[in-house]
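A single protein chain has been removed from this complex, and every other one stays in its place.
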Amino acid sequence: MSFASKSPWLIHYDGSSCNGCDIEVLACLTPVYDVERFGVINTGNPKHADIFLITGGINKQNEEVVKQIYDQMPSPKVVVAVGACACNGGIFKECYNIMGGVDKVLPVDIYVSGCAARPEAIIDGVVKAVALLDEKSKSISQGR
Amino acid sequence: MTIMNFTKTILKNLFSKPATTKYPFVKKEYPEGTRGKVEIDIDSCIFCGICSRKCPPNVIEVNREKKEWKIDPFGCISCSACVYACPKKCLFMNQEYTAPAPQKTTNTFTKGE
Amino acid sequence: MTTQSITTISNENLISEVIKLKDEGYRLVQICATTVNSEYEITYSFALDYEFLCIRLMIPEEAEIMSISQVFAPAFLYENEMKDLFGIKINALSLDYQGNFYRLEQKTPYKNQ
Amino acid sequence: MIKIVSTVLYLVFAPVFGGLLAGVDRKITARMQGRKGPPILQPFYDIFKLFSKEAIVVDHLQNLFVIGYLVFIIFTGCLFFYGGDLLLAFFAITLAEIFLIMCASSANSAYSSMGSQRELLQMMAYEPMILIVAIGFYIATGSFSVGEIITSQTSAIATTPGIFLGYLYILTIKFRKSPFDLSTSHHAHQEMVKGLTVELSGRTLGITELAHWYENTFLIGIIAIFIINATWWSWIVALAVCALAYFMEILIDNTYARVKWKVLLNSSWIVAFGLGILNLLALYYIK
Amino acid sequence: MSARSIVPFGPQHPVLPEPIHLDLVLEDETVIEAIPSIGFVHRGLEKLVEKKDFQDYVYVAERICGICSFIHGMGYCSAIESTMGIEVPRRAEYLRTIWGEMSRIHSHLLWLGLLADAFGFESLFMQSWKLREKILDMFEMTTGGRVIFSVNQIGGVKRDMDSDTLKLFIKIFDDMKKELTALTKAFLNDYSVNTRLKGVGILTKEKAHELGAVGPMMRSSGIEIDTRKLGYSAYNELDFQVITSPVGDSYARTEVRINEIFQSIEIIRQAAQKIPDTELSLVVKGFPSGEYFMRAEQPRGEAIYYVKGNGTKFLDRVRVRTPTFANLPSMLEVLKGCQLADVPTLILTIDPCISCTER
Partner (left out) sequence: MYFVSFLLLFPVLTAVLLFFAKGYLAKKIIVITSSVVISGMALIFATMNFFTLSNRFYIKDAEFVNILFLIIEFVIMCYLIYLGIRFKKYYVSLLSLVQSGILFWLELSGQAKTEHSFNIYIDKFAIIMCSIIAVIGCLICVYAVGYMKSYHQHHKEYKDRTTLFFPLLFLFISAMFGIVFSDNLIWLFFFWEITTFCSFLLIGYTKTKEAVTNSFRALWMNLIGGLCFAVAIAYCALKLHTLSLHTIVHMGAGAQAVTIPVFLLCIACLTKSAQLPFSKWLLGAMVAPTPTSALLHSATMVKAGAYLLIRLSPLLAHTVAGALVTTIGGFTFLATSLLAISQSDGKKVLAYSTIANLGLIIACAGIGMYEAVWAAMLLILFHAVSKSLMFLSVGAVENSIGSRNIEDMHGLIVKVPALAFVMLIGIAGMFLAPFGMLISKWAALKAFIDSNSILLIIFLVYGSAATLFYWTKWLSKLVAGVHHSERKDNQAKGCEWFSLLAHSGIMIFLCLSFPTISRHLIEPFLSEIFGYKISSIIGDGNIQIMTFMLCMIFILPFGIRVLTLDKTSKQKSSYMCGINTGDDRKFVDSLGEKKKMYLSNWYMEDLFGEKKILLPSIIIATVIIVVLLVIGIGGAL
């Protein structure tokens, strides 16, 4: 049995977001939504994380940062793009300094819509991500 | 200055029901007027394209020839601009939001004859 | 509401004008540039309590201006910003990011192409 | 014989106990914060997951040191539950901690190194009190040996209340609880990121977590031997006191801001002096 | 004999909700120097005015930042309204005031939580955010969104609040006050919190003025300026005092913000009583021309919305000078000589909002 799904630790990085999705992600950790019910911990450190939550779009400067964080996470790992900005740039997609959504630089596993993404949506996204995590962890253990 | 003056609050919390919602096990009731996802009553649409022009992130695509109305729900910023703009009032906001998905999708509505 | 006065001054008078304001006790509120045709219009805003006034430079695209960061320390942020976004040449910046303030992919997006 | 049994019991059940303790801790903390909190078994899920993850390191030395940490923590606990020498147990746990510090600094990463410096500072802060605890036991019961301490006629706490309180004080450091969670903390949002454990992941992190459980069991065991004496009912009292002490730790965790290192160092040294040394003086006076 | 460490702080760092980067030069844990770099969130949205017409740009303005979103929308609208000479219906102005003050409460509560988290007081963080959720619920009830409201438009607002709702809100606020008081006690009276706030990061009155600090940052250094006193929206008809504190340390900044929460509740109460019954919005005709600097008090301080129109539906320039941008020099000032442990709390005491700063 895989435990990956029972203890999804996440890291949250704020790309070029407006903060809206950002604070909603944080709100998920607080009493009313309390994602720790599902074992979620916000680690703040890629090396401990299983789920990479990104809000906001990608620009030249944070491209490297996002890639590096992803690289430093041990597999199995999943990427969740939260909010319209992270999905495809949202309202900012025409801005000169926005390259687009997260999928421009990372393989995104789950897209969460909304502007700002609602905590419920984020929870749903995390729950879906968790299921994926399980699958990935199984395929890794078979691959061994 | 006192020490541990927060004790009362946390003990109260400890012995009362947590503030946590039961979501996702219990569905959330959204207040009226919550902006979720955009839906269309395709039958009343006249494919004038106003919604498409008004939409700030340009996620609506209207094709008058094919009588097709397309939206990219993952790019929608739930601003309701289209809803306000539609002359036929055939767009409305559903309180539900678009569910997270592993792929970005485009929802296409075609007016059947 | 209070009045908003904008005085246009010449490039050479900038520093002396700014020093005068500093002596009167004004603080720097903002510096902002706008591209007008092929010129830059640079507006320096100052405030004293609730009073608000602006001085303005009109400079050709290639002109160089003096930094006022020696007079008003916080100016370096605004000036670096202008440098990055407009490509305005500013001399004697107290902390010069050398165009790496925003690290844009597309340099000086506001410059007239 | 009984010694060996209790050692084996420790080896097998300390992780279970430590894990449950962590689970209960998280649950109570969550409820104190008005949240529902994770399931009680959550720490076990975490650790199983950690062991199933890809192992990444910054430097291969990390593996060596982290295992050293675990081994010596377990060794310490075994020594203690075997009824061995308390002072030696403290020396052994110091060694274990040093392994952890070396592990953190071997990664040559900013936050892990800063965390190790802080951990070191914490060790310096609690070391006097730890030694005083051992000394207190020795004076009160005439022996460093745990076996003899728990079979003495009166509980050690009768003559060492100050030392007991001092021990509880530094226990907050050892449990890495606010206000003393300087080097690493259970919660994110720390200036140190995760301090000591930044560069540990997957298996290595799992090992430190496991070691932590072993360590906590040992530390709580020390609370117990303050109480336990030759009578049987003292064991029950001890259990209650341990539970109460742990609850207090959780409460303190939730009612304090994290202090800065100088406060930590000064206060621990002052507490060691005010509670520990004065208590020792009194002990000498009585004897 | 100490050597100096040079370490990166941010952009990805758990105490930073948003990416900003500092090169920290440390001696033991004392910060000798901090050099900031920004640009991780820069989107370039001011230039979008060339693509969106001045009415649609409201949606962009709201998304400068998700925390102070409402006042961004309002400020932008007011700026345009001023250039076009539009008198906004009073009810709309009152509603804007109420929502604006609610934004302030939510923003300050959010900040209190983050601050608590920065000094490692998790339960305080949770409690603050628990209270904040109530405000968000109220927002959702009245605007349909939790953080981005989309209720402003040029010429007025889109949604109304009926009197029952207003009464309900006043009641909710009254209930909240008790919990807020407990929170206040923990922030202002708790010993351990005090060790982290008192005397830390002092910004003197002179420095605050010289470095152009704004908002609570400035007011906690004893400078009595609050742009709400300019009397935009409905503030000219409401009675409130500018809150200041003389010392200029982290504690003073906390005190000022906490008092502002209570003040905002008071303002909302007044506004709810005085709110007139007019229509909500005017129909806007024509295009803006001319320029205007609109100064509005954001939770973090004075924001300036500069618009310059040219008589077409696309503006020439929109520029938003946000409070955090103005506070950055003060932040660098207070960071010098502090302890590493204070870096998060000091960064937070300016209540930085990077998405506002970089736009």
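Letters A, B, C, D and E mark the chains as written, and numbering starts fresh at 1 in each.
Just so we're on the same page, a contact is a pair of C-beta atoms (placed from the backbone, for glycine too) under 8 Å apart; a residue touches a chain by one contact, two chains touch by 3 or more.
If you're wondering where the values come from, they're calculated on a predicted model, not measured in any experiment.
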Among the displayed chains, the hidden one touches A, C, D, E
Answer key for D:S6, D:T94 or D:S152 versus the chain not shown reads D:T94
In the whole complex, of D:L20, D:I40 or D:L61, the residue touching the missing chain would be D:L61
From E:P11, E:G44, E:G144 or E:P299, the answer for touching the chain not displayed is E:P11
Touching the hidden chain, out of D:I73, D:I132, D:L182 or D:L275, is D:I132
On chain A, the omitted chain is touched by residues 13, 45-47, 64-66, 68-69, 71-72
Those residues of chain D that touch the unshown chain are 54-61, 63-65, 67-68, 71-72, 75, 79, 84-85, 87-88, 91-92, 94-95, 98, 101-102, 104-114, 116-117, 120-121, 123-125, 127-128, 131-132, 135, 138-139, 144, 193, 198-199, 203-204, 262, 265, 269, 272-273, 277, 280-281, 284
Contact residues on chain C toward the hidden chain run 97-98, 100, 103
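Quick note on the criterion: only the chains that are shown with their structure count from here on.
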Between chain A and chain D, the fewest touch steps amount to 1
Listing by label each chain that touches chain A and chain C gives E
Note: chains that touch chain A and chain E both are B, C, D
Larger contact count among A-B and B-D belongs to A-B
Note, CA centroid farthest from chain A's centroid sits on chain C
Per the C-alpha means, the centres of chain D and chain E lie apart by a whole-Å value of 43
Chain C residues touching 2+ other chains are 102-104, 109
Residue ranges of chain D touching at least 2 other chains are 30, 32-37, 188-190, 193, 254-256
Every chain pair meeting the touch definition is listed as A-B, A-C, A-D, A-E, B-D, B-E, C-E, D-E
Per the touch rule, the chain A residues reaching chain B in their complex are 31-34, 37, 80, 84, 87-91, 93, 103, 109-115, 117-118, 120-121, 123-125, 127-128, 132
Seen from chain E, its contact residues with chain D in the complex are 5, 7-8, 13-15, 29, 116-127, 130, 190, 192-193, 195-196, 339-344
In the complex, the residues of chain D that touch chain E are 29, 32-35, 110-111, 114, 178-179, 181-182, 185, 187-191, 193, 253-261, 263
